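So the structure is just underneath, and the comments pick up after that.
In this view, the complex is presented without one of its protein chains, the others remaining in place.
Order of writing sets the chain letters: A and B. Residues in each chain are counted from 1.
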Amino acid sequence: MEYVSPEGLRLDGRRPMEMRQIRAEIGAVSKADGSAIFEMGNTKVIAAVYGPREVQNRSQISNHALVRCEYSMANFSTGDRMRKSKGDRRSTEISLVIRQTMEAAILTHLLPRSQIDIYVQVLQADGGTRSACINAATLALADAGIPMRDLVTSCSAGYLNSTSLLDLNYVEDSAGGPDVTLGILPKLDKVTLLQMDSKLPIDILETVMQLAIEGCKAIANYIREILLENTKQLEYRRGV
Amino acid sequence: MRRIQLPLSQTQKVRLQKTLEQLESLSSKVNSDASVIIADSIPVNHEDGVLKGHGTADLNGEVVATVCGVVERVNKLVYVRSLRSRYKPEVGDIVIGRVVEVAQKRWRLDINFNQDAVLMLSSMNMPDGVQRRRTALDELNMRCIFEENDVVCAEVRGFQHDGLHLQARSRKYGKLNRGQLLSVPPYLVKRQKQHFHHLEEFGIDLIIGCNGFIWVGEHIEAKDDMVEDQVSQSDPQVLLHNSVSLEEQERNYTILETRKYICRAANAVRVLSILSFNMTLEIIKGIIDLSLSMNLDIHEMLGSEFCVLVAEKEAERRSSNKKKR
Partner (left out) sequence: MLHNKSFVKKTRAGKVMKQVREHYLRDDIYCGAPFCTVCDTSGARLNASPSTTILVVDTNVVLNQIDLLENQAFDNIVVLSIVLEEVKNKNMAVYNRIRALCSNSTKKFYVFSNEYHRDTYVKEMSGETKNDRNDRAIRVATQWYQNHLGGAVKVLLITNDRENKRKASEEGIFAETVESYVKSLDQPDLLDLLVRPASEDVNMEEVEDLRPSKRKVIYSEHKPMSEITSGLHRGIYHQGKLRVNRYNPFEAYVGRESIGDEIVIYGRSNMNRAFDGDVVAVELLPQDQWQEVSSLSIAGEEDENEDEDVHLAPNSADVAPRTIPQQGSSGQVNAVPNRPSGRIVGIIKRNWHSYCGSLEPMPMPAGSGGIAHALFVSKDRRIPKLRIQTRQLENLLDKRIIVAVDSWDRQSRYPSGHYVRTIGEIGDRDTESEVVLIENDINTRPFSSQVLACLPPLPWLVSSEDLSNPIRQDLRHLLVFSVDPPGCKDIDDALHCHALPNGNFEVGVHIADVTNFVHPGTPLDDEASQRGTSVYLVERRIDMLPKPLTEDICSLRSDVERLAFSVIWEMTPEADIISTRYTKSVIKSSAALSYVEAQARMDDSRLRDPITTDLRNMNSLAKKMRLRRIERGALTLASAEVKFQIDTETHDPLDIGMYQIREANQMVEEFMLAANVSVAEQILKSFSLCSLLRRHPTPTREMLEPLLQTAAAVGLHLDVSSSKALADSLDHAVGDDPYFNKLIRILATRCMSQAVYFCSGDLSPPEYHHYGLAAPLYTHFTSPIRRYADVIVHRLLAASLGISKLPSVFQDRLQLSSIADNLNYRHRNGQYAGRASVELHTLIYFRKRPTDTEARIVKIRSNGFFVFVPKYGIEGPIYLTKSGKGNGEWYVDEQQQKIKRMDGSLSYSVLQTVQIHMEVVEPQPNRPKLQLTLI
């Protein structure tokens, strides 16, 4: 299968180094302490953050905040309208991944005896749901005013037809090639997540990862813009 | 970006947009680049020596923000005042909470903080108003004072080893009845001298809790307490009797007119919450008056048109304030 034409265009008309159109919106769930919608092309996810709040299970109280995460896919998120059972292996794994990634950024020691719940749901899936979920969760956490070391942004990159591709969509994702999902702390310049379930020679992995880092940084810039604009608006709307 | 969640027609959209721009221009002169987001570095003059306060952290000698908010500087202290976040208690704050648990000698209250707040039985003025040691019997009868889901007004006492403690050692504190509890983001409430308001013209009470919980209820004369005080004795049976009488009281009728005003005031708070405007008595009152003067039904207050109107009025108000200054 030809995923990159000799003219250098992918199946959806992007060039290998291009990301899909991204869009973010803060405040989609009014009940939640923080919430956001994040879209990467046709991948749309919604994230809601509750907390920091009283720990539900007393035995888990500690002098760090307890971070919990639940990932789910809406029944209508894919082409076939199948009932998605909650807690299947895939979503458990992704929940864990997101939790660990976000935990690395949250200053949990500032929020003792409390818990933070992150709920992410995929509204529409078109590849790269993990990344979109992480980006949405970052926005929701920032919206909830939870102190963080840095933003976490995530982007995927792959390698098909001997070309590194940024931000794989579903078709490219299901090609069976390597799919590197990367999460970084852009300001600290640190990696918090690196996943790949395929083999890739180390030198190619480096170029693919570099591409993914570029993608993460671009997303970080966008998220910063959105957050800054949001903060300014809140401030001036509030008045003195 | 957090947008105002309203179904707007095209003209309303334009009007709202214009108003927001106006608001922006009004405030931008004050603090244009004070807004920061997570991981933004905050420019400081290191030679002065800085104290890093809340919402900041050190990154390779640089002061960076850890939350989104506004940079505030007080002498050497630099901190970030976060906007949308949970309530940050300060001693002496008047807060409103909801009882989530009745435990040993204490109630746990949800006050929109990172954890539930504790109101000790001993930090409560007993209904009889007598200062005395609390007996085991008192403990058994705690539910006669506050039950689960009761709304309680109290004051922040401070942090103890096991969390945040509240106290309610005055008559103005205590259980709140016959009204509505509203929850708004805490940053919209500014600490003021007075948080208890009696809106005489409507016969309602308005308590603006520092934690973003706002109570709107029928006005209760402080006298009521006195009457009860006289009735009740330290006798536990009286306490029991007392609770019955409270129930009776609940059955008491609040006149329609007052109820309407309560709703009106509650809606005014809601409108402000939608628009993310500051909650002050003056503004709330203004909105109630506006709705009355326009002869709006209570439910119409939540319509888009009214919201836009409130926004416009608020812009007007702020600009006139500015001019005055």
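Quick note on the criterion: contacts are C-beta pairs under 8 Å (C-beta built on N, C-alpha and C of every residue); 3 or more make two chains touch, one makes a residue touch a chain.
For clarity, every value in this text was computed on a predicted model and none was experimentally measured.
Considering the entire complex, the omitted chain makes contact with A.
Contact with the chain not shown here comes from a single listed residue; of A:Ile61, A:Leu107 or A:Val171, that residue is A:Val171. Across the entire complex, the residue among A:Gln60, A:Thr92, A:Ser198 or A:Asn221 in touch with the chain not shown is A:Ser198. Panel shows chain A; residues 5-7, 9, 11-14, 18, 20-21, 41-42, 79-80, 124, 126, 159, 162, 169, 171, 176-178, 198-204 of it touch the chain omitted from the view.
Here is the rule we use: only the chains that are shown with their structure count from here on.
A separation of 34 Å divides the Cα centre of chain A from that of chain B. By the touch criterion stated above, chain B contacts chain A in their complex at residues 1-3, 5, 20, 23-24, 26-28, 30-31, 35-40, 55, 57, 59, 64, 66-70, 82-86, 100, 108, 110, 114-116, 163, 187-188, 275-278, 314, 318. Contact residues on chain A toward chain B in their complex (touch as defined above): 25-27, 30, 33-34, 51-55, 65, 107, 111, 113-114, 142-151, 186-188, 224, 226-240.
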